[in-house]
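To start, the structure itself, in structure tokens.
All protein chains but one are shown in place.
So that you can tell them apart, the chains are marked A and B in the order they are listed, and the count of residues begins at 1 in each.
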Amino acid sequence: MSALLRVSHLSKHFHGLTAVAGVSFSVRAGTVHGLIGPNGAGKTTLFNLISGLVPLDGGEIVFDGRDIARRPVHARAGLGIARTFQNIRMFEDMSVLETVAAGAHPGLSAPLWHCLLGLPRYRAEERAVAAAALDLLTFVGLAERARERAGDLAYGEQRRLEIARGLAARPRLLLLDEPAAGMNPHETADLARLLRRVRACGVTLLLVEHDMGFVMEICERLTVLNFGRRIADGTPAEVRADPAVIEAYLGTRAAARLSRPRQPRP
Amino acid sequence: MFAQQMANGLVLGSTYALFALGFTLMFGVLKVLNLTYGFYFTAGALVALAGVRDLGLSLWLALPLGMLAAGVLAVVIDTLLLTPLRRARAPELASLMVTLGAVLLLYSLLSMALGTEIRRFPVGTVPSGAVMLGTVRLGAAQGLIIATTAVMLAGLWLLMSRTRLGLALRAVAENEDAARLMAIDVPRTVMLASLLSGVLAGAAGVLIGLNQNAIQPYMGEFMMLRGFAVIIIGGLGDVRGAVAAGLLLGVAEVMAAGYIDSMVKDGVAFTLMVLVLWLKPAGLLGRARVSRA
Partner (left out) sequence: MPLWLEDFLWTYQTLIHSLGINGLLALSMYVVLAVGQLSLGQAAFMGLGAYTGALLSLHTGLPFALVLAASALVPALAALLIGLPTLRLTGVYLAIATIGLGEVLRVVYVNAGITGGALGLGGIPDRTEGWIILALLAAALAGCVLIGRSRFGRAMEAMRSDQTAAAVIGINLPAYHLGALLVSAALAGLAGALSAHSSTFIGPNEYAFETAVTILSFAILGGTGSPLGPVAGALVLTALPELLRPLHDFRGVFNGLIIVLVVLFLPRGLVPWRMPRLGKTP
């Protein structure tokens, strides 16, 4: 298994505040990789750097062998990176199906004049997009909602729609920013099942999450950040026992007191 | 000759700076490009004119009266039009559009009511004396303009940096939600921001009306182009930049009129603006926040 995404010495400052300081880690293809750390550790900034929403101040981002640090945001989707957001970003007025179809944008190529003249290649492409979108909706369990307005969906359903939208362009890497936020244990379990199925289709997952039970359950590797720096990197078991991690989350005295790692939830 | 032109340019530039300042304040705190701002400018000038002509007030009273009228108008418009939109968290475009509609409405009403002929301040509003500073002749009106602008700028600086209101204004401009969480009375602060920017516009209106000896309903609209150019050249939302850019533009216009051709004067603002957009979009001092996603 090779590194699909390699981030080296990445840094970002905002007006004298260092959000990310020299962070390096790799995500292996076909795995579920978690990015955790206390609030304010720089996780979302890191996501913004990888997806290109924020320019980096130093370091390298190599995706699939290519240096993407200078590529514009929209180009990264075409290269195979998709992402969801901490605060779900919906296209409120579009229908559920249209939303997923919009997500397929980078893969479509029939030129504008084909569209204006109604040429067969364009029409075939549109039919294929609609069919593929419906398949994706079935995959995430939203097929019955296909015609509804995206803004009218319940929170959990919007999350799944965001994931479907991200998958529409057939990405190799899906970045998920706190996908389990605001979910009860039942919804969280459903999400875990869905993400495992996504991974089984060959998509590599990199997620930021605070729900430790969720993280320990589905992640195969973890990178831990604190104050913009990487303080640990390894399997969940290794990270759980790492004193630096415990100290970051619970403080020095608690770290000293703790002797046993937590058991994962059933 | 050069020095005289410089002086004239600085006088003109001070009025631009004053105009742009109020606009920047409004933009920075209220986060909206308020096109009715030009109208406050006109209102200030017209009220001051009425004060001098019809009520026989001296300029020392008419000026504050005009400023106050403009300020009140600004608050009224903000309350009627912009606050409801802000409360409904309408998109930025909506605020811009509603001020567009309002300004068209207001200008049309005004020109229907008053006609479009040019009015002037009566002779004798300002003493006709002048001083000689070296080779430069500074008329009383010009001196008044520079002095008033300097006083207002100083006053505004003191307000922003030394008072609680100033702190509140800056806080709301930075992050409205955070300001609210810190128990800053945001609606009241916003209202005061409107008042202040209206007052600045009104002052600029009176002073420009004096300097150019012409007041007419659409003068605010003419100023808006200058105002836009100034805030882009100075950097959107940057107060110091607005002042610097205003002075620069005033000098540039006078120089262009004097050394090239007076017809070119009106094109200077736009040309400089396009140049800045192409070469240094963050403004001359490079401090505006410009890019989108």
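The rule is simple: a contact is a pair of C-beta atoms (placed from the backbone, for glycine too) under 8 Å apart; a residue touches a chain by one contact, two chains touch by 3 or more.
Nothing here was measured: the structure is a model prediction, and the numbers come from that model.
The chain not displayed here makes contact, within the full complex, with A, B.
Interface note: of A:35, A:68, A:97 or A:191, the residue touching the hidden chain in the full complex is A:97. Note on the undisplayed chain: of the listed residues A:83, A:145, A:160 or A:221, the one touching it is A:83.
Remark: the omitted chain is touched by one listed residue; of A:3, A:29, A:62 or A:115 this is A:115.
Within subunit B, the residues in touch with the undisplayed chain are 33, 81, 84-85, 90, 92-94, 96-98, 100-109, 112, 221-222, 224-225, 228-229, 231-232, 236, 263, 266-267, 269-270, 273-274, 277-278, 281, 290-293. Listed by residue number, the positions of subunit A touching the unshown chain are 51, 53, 72-78, 82-83, 85, 89-95, 97-98, 101-106, 108, 112, 115-116, 118, 122-123, 126-127, 129-131, 133-134, 146-147, 165-166, 168-169.
Just so we're on the same page, only the chains that are shown with their structure count from here on.
Once the centre of each chain is set as its mean CA position, subunit A and subunit B turn out to be 47 Å apart.
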